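With one protein chain removed, the remaining protein chains of the complex are shown where they sit.
Letters are used for the chains, namely A, B and C, taken in the order the chains are written, and counting of residues starts over at 1 for each.
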Amino acid sequence: MDEKTLIAKRVALELADGNLVNLGIGLPTLVARYIPAGRHVFFQSENGIIGMSGPIAGAENPDLTDAGGNPISALPGAAAFDSAMSFGLIRGGHLDITVLGGLQVDEEGRLANWMVPGKMVPGMGGAMDLVSGAKRVIVAMQHVAKGESKIVKRCTLPLTSVRRVDLVVTDLAVIEPTDKGLVLKETAPGVTVEQVLASTACELIVPADVPAMAL
Amino acid sequence: MDEKTLIAKRVALELADGNLVNLGIGLPTLVARYIPAGRHVFFQSENGIIGMSGPIAGAENPDLTDAGGNPISALPGAAAFDSAMSFGLIRGGHLDITVLGGLQVDEEGRLANWMVPGKMVPGMGGAMDLVSGAKRVIVAMQHVAKGESKIVKRCTLPLTSVRRVDLVVTDLAVIEPTDKGLVLKETAPGVTVEQVLASTACELIVPADVPAMAL
Amino acid sequence: MKKLIALADAVALIPDGAVLMVGGFMGVGTPPRLIDELVRQGKRDLTLICNDTALPGKGVGKLIGAKAFRRVIASHIGLNPETQRQMIAGETEVELVPQGTLAERVRAAGFGLGGVLTPTGVGTVVEEGKQTVEVDGKVFLLEKPLKADFALINAKRADYYGNLEYALTARNFNPLMAMAAETVIAEAEDIVPVGVIPPDAVATPNVLVDYIVAKERRHG
Partner (left out) sequence: MKKLIALADAVALIPDGAVLMVGGFMGVGTPPRLIDELVRQGKRDLTLICNDTALPGKGVGKLIGAKAFRRVIASHIGLNPETQRQMIAGETEVELVPQGTLAERVRAAGFGLGGVLTPTGVGTVVEEGKQTVEVDGKVFLLEKPLKADFALINAKRADYYGNLEYALTARNFNPLMAMAAETVIAEAEDIVPVGVIPPDAVATPNVLVDYIVAKERRHG
C-alpha cells in the first residue's frame, strides 16, 4: 500500500454513519474510496451540493461539478444550494468533518495550508472557513516533505486559522493536538515511535502504549 | 368617494410600471384596487411572495396567504421565498415602494405607527424594516383622528424609524417631507389650503401654487 | 439513520423550560401535529421563538392558550389578544423584534456569524441596550444571533433521509430555523422515497434534520 492510500484508509475510519463530510482537493479526495462498509456518509462539495459521487461516463452534466470544476454525479437524496448556504453549513458547525491537506501543523495544532510566500499564491478558497467552522478538522498529509518535517514547533507559513485541528494523519503516524501539546496516538504499520519522533520537528507527547494503525 | 377610497386612489398614482410594492395592512391594501390601467405592479407580501393577488373562491390554498394569514392567489410569474430573502428585498433597497398606515408623522418626516404606550402592543412586525429599507415610503392615513392632527411637530409616540418618509397622503392633502420641512403639494378635492393648515399641528411650507389632487 | 419517530416520542424529547423555534407565519407553515402534541403533553416554561403568536386556537396560538411559555420572542403579537393579556399581566415575558432582524438573527446563529449589522431600529426603542457599530460612516445596530434547543419545522414533503421541501408562503422561517437549533424535528404533509425531491427543490438538506415525525396509521 502506498503512502497516500495508507493515509486515506486511516482517515476513512474517522467517518461515522450519517456524517456530513467535506474532502479537500488532492490526497483528501482519496478518502471517499475507503469508507467502511455499512457506513453512509454524505459528501459536500462547497460549490453547492450534498450527495456528490463520482462521475458517470456518458452522463456528465455541465451544471454538476466538484469544486475543481470536474464532472460529478448526484446520489439519490442529494441537495443543491447557493454559496452562502454552502458556507453556512460549514461555518455554522453543521459539517461534521473536513479533511484537508497540510503544509505545516504546529505544536498548538494550528494548520498552515494555503500559501507559500514568494511562490505562487493560489488563494485560500474555502480552506479558512472549513478550518474555522467544521466540527472536526482532520489534516491528511505526508509527515515529511523534501527532507523537512511538516510537523513543527511553530508554523513559519501563514496560518489557515488559529483554531486547533482535531487530528493529523500522516504516512508515519496519527497525532492528536490537545491543550497539552501533540499526542502520538498511533504509528503506521512497521514504523517505530523513534522513527516518528526523528521525523517530527517538535515535541510529541508519547503515551505508554502507542498502537499501530488498525487498517 | 369616501375618505379611504380617496387616499387609496391618490396613492395608487405613485405606483409606476414594473415597481415592486409592499402594502401594509388596513387602508394601504385598498391601493391595489386603483392601479392605473396599463401599469403592471408587482406586489410583495413579506411572509414570502412576490406576485400576490386576491383570493380565488374555491381555490384557496392553506400554503398561500398574506401577512395576515388570509388566503391569496399567485399570479403567473410569482416567486416564493423565505423570510430572510423577503427582508433582504426590503432592507436591501429592492422594494420600490412601501405604503404604510400612520399614527403620527412629524415635521422631520419621521413616522410613528407601531405602538401606543399604555395600550395594547401589537409589535412592529415588518414595519421598521420596511421604513428603513424601501426606496420610497408612502404614508397613507387620515389627517385627523379623534379631533387631533396626526401631523405633528414632533412624534410623541415611539418612532418606527428615524428615516424621513417620502410622501404623506391623507384625506385632506398630499405632503412631501423635505430637508426644509413639510411641503404641501396638493389638497383633496374641495379642501382649501387654509383647511389643511387648520388641521395640521405643525408648520407646512405652502408653495405659491397648490393644485388639487388629480384623481 | 433512524430519523422516523412517533409523534409522542418526538415531543417527549422536549423538556419543560426548553427554547423552541417554531416555523410559521400567522400559523401558516407551523407543524400542526407537533403543536397539538405539545399541548397534550402539557409542556411548561418554554421559550418560543416565532415570527408571531398567530390567532387564539391557531398554530402556536394554541400553546399561548395553554400557557406553555415563560418567554416569547416574536415580531408581532397583535392578532392574539391572549398573548397581549399575558404580557400585560406579567405572566409571559415578551421580546418584540423587527421581523427582518428576527430572520437575520436566526440565520446568523445557523450560519456561524457573530451577529447582524442592521440599519433597522437605529434611533428607536429597539436600539436600547444594544451595541452600535459604525461602518464607513453609517451606524448599524449589532443584533445578536438567536439559537434554540429545538426547532419544530413544517415541510410540504420530506424524504426518509430528512431532506425537506417547502411550499409557497408556508416556507417563511422554516429553513432558517432548521439551521439554528441543536435538535431539529420536522413534520411533513407527505413523506416520500429518497430521490423523489429533486436536488434543487431541497431547501433544508437532510443532514440538518434529526427527526421526522412518522405518519399516523390509518385504520379502516
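What we mean here is this: a contact is a pair of C-beta atoms (placed from the backbone, for glycine too) under 8 Å apart; a residue touches a chain by one contact, two chains touch by 3 or more.
This one's a predicted model, so the numbers in the text were calculated from it and none came from an experiment.
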### Message
Among B:I7, B:L27 or B:A74, exactly one should touch the missing chain; which is it?
### Response
B:A74
### Touching residue (missing chain; options A:V11, A:V41, A:A80 or A:M213)
A:A80
### Identified contact with the non-displayed chain, of A:N19, A:S45 or A:T170
A:S45
### Message
Under the stated touch rule, tell me which residues of chain C contact the chain that is not displayed.
### Response
104, 108, 111-119, 133, 135-136, 138, 140, 142, 144, 165-168, 171, 199-201
### Where the unshown chain meets chain B, residue by residue
17-18, 20, 40, 42, 49-51, 74, 76-81, 84, 87-94, 133
### Task
State which residues belonging to chain A touch the missing partner chain.
45-49, 61-69, 74, 80-84, 86-87, 90-91, 120-129, 132-133, 158-162
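Criterion: only the chains that are shown with their structure count from here on.
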### Task
Mind listing the chains that sit against chain B and also against chain C?
none
### Query
Just curious, how far off is chain C from chain B if you go by their C-alpha centres, in Å?
29
### Message
Based only on mean CA positions, could you tell me how far chain A sits from chain C in angstrom?
### Response
35
## Note on the structure
Chain-centre distance (mean CA atoms) for chain A and chain B, in whole Å, is 55
### Overlap residues in chain C, where contacts from two or more other chains coincide
107
